[in-house]
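One chain of protein is taken out of this complex; the other chains stay put.
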């Protein structure tokens, strides 16, 4: 099997799981019951679903951003071993789990017990960021799953990626801790973190200041 | 990474999301309850589900047509940048949201509050048409994400596509406005618009009058 | 775009829809309620779900067989036009609809109104067989979507495929008609028809009597 194909089926399978997880999220937004619509009117009934929309939005963006970063690190990973397969499996385990805390948060964000729901929600993202970090550390350790003929600059690049992703678990740990104090604060942090990682882009651009930076990151991946 | 592969994984992921969204729509058609079947008979119980069938049909055709057009513009887009990835993500956000307004419309089309449901339904399609337009404008602006060696005719083609898609937001804005007056009128407009965009085909054929027009559009894409 | 790629994304998208439709079927098998389990015992409660298992089994096999045949005719189709895209879209519309009549049959097979449920179930398969036939007729008409340099034997082959698929609508019409007389009879016919089309294989082998027939059909496709 050629090097190109080694990681190909892992990526394709992961893409499938990401795409399905992101699309299943909508099932957590429940059509309001006839009773609610009758007593409150449709417009109010729909507006009252805002925790569902918010949870849907944050989970959608977060999974999409994870997918982007997954794409990027797999562009650098050229070989696969059994441990990588199971690190990736652990990542997918938590990604497929996301619809459950999303539904929980949607249902209980305005409830006295919302902090617990927010802890599970942010805790799931914390777990994802830890596993993502672990996956990359395993792949880049001594460069063993990178291209066999990885150049010095590729190794330096890998080290920059490592420090780039170190930030994830720290920030999500902050959001998780915040959930014990204020549920809205921790949920807002999740939204901001997703946007932060979305627009921060790909670490190989860190430190460069070319104007065409954004225009070329993908090709660099 | 070769130019061909730059947009490939975006397309494959989007295809997955389109395929899942279109297949999840059927979950909104609920098997009639034993009570309904007992009191009305099965035939009547199934016929009474016509708003579900209609909502399913329109959403199915619309998503399929969006998928076709997505295919076409990505045949012209040869490079990807971060902004394109997030325009595309915004498009997928609204596409995965479609099952919710579809279920809402199915449940409430014959209800006094149907206009609100129709507004959300047509509003979702309006949002999709706006994002689709934005995605294309970003990609074609100064031709920067088209083929590096794009010829003059390719640039002219891109401009024709731009004016082709300008129509989408305008027409869907009409359907959205109509929903405040008549729910059935706006829903019917959505069906007609989907069929219109389905059979209008691909803009590079606009203005040609070859008899083999339909037979060759795909290859041109 | 090369000839190979013209139909590629249609096939990939269709495969996604087939895979999702077939996997969603299981959602129609409902976990028995605590009341049922308490009064009847778990073993009986699970055995009483046999209409769900039967409907799941028949729909699964039927969609899998449609997928196989879809694969085969797309191996012969080398070009795509707008009409082909929408014939294929119509096919996918009915395939994604299958979980609904499957759930209906599972719920009402032992109910006085079972004949109506069986009519919708067999009627959906009848519609699929008609659309499948139409799709192939369009693609093979004057050989216009087959390989440009189709040989005489390829044209003869296409004609054999045409007569091969002519049988589908006739047999499913029989199953549909039977549903007005006996629901179990028509459902059994659906199971037998799925197995018949599964093991009948690919029409290009019809009339040959080589011992290696089954071993080579795929490559011929």
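For this structure, a couple of remarks:
Here the chain labels run A, B and C in written order, and each chain numbers its own residues starting at 1.
Keep this in mind: contacts are C-beta pairs under 8 Å (C-beta built on N, C-alpha and C of every residue); 3 or more make two chains touch, one makes a residue touch a chain.
All values reported here derive from a predicted model rather than from experimental measurement.
Only one of A:38, A:57 or A:93 touches the absent chain when the whole complex is considered: A:93. For chain C, the residues in touch with the chain missing from this view are 11-12, 15-16, 18-20, 22-27, 29, 31-32, 34, 37, 41-43, 46, 56-57, 60-61, 64, 67-68, 71, 75, 198-199, 201, 214-219, 221. Touching residues on chain A toward the chain that is not drawn are 1, 6, 9, 12-13, 16-17, 20-21, 24, 27, 79-83, 85-86, 89, 92-93, 96-100, 103-104, 107-108, 111, 113, 116-117, 120, 144.
Everything below uses one rule, namely that only the chains that are shown with their structure count from here on.
Each chain gets one centre point, the mean of its Cα atoms, and the points for chain A and chain C are 37 Å apart. In chain B, the positions touching at least two other chains are 12, 16, 20, 24, 27.
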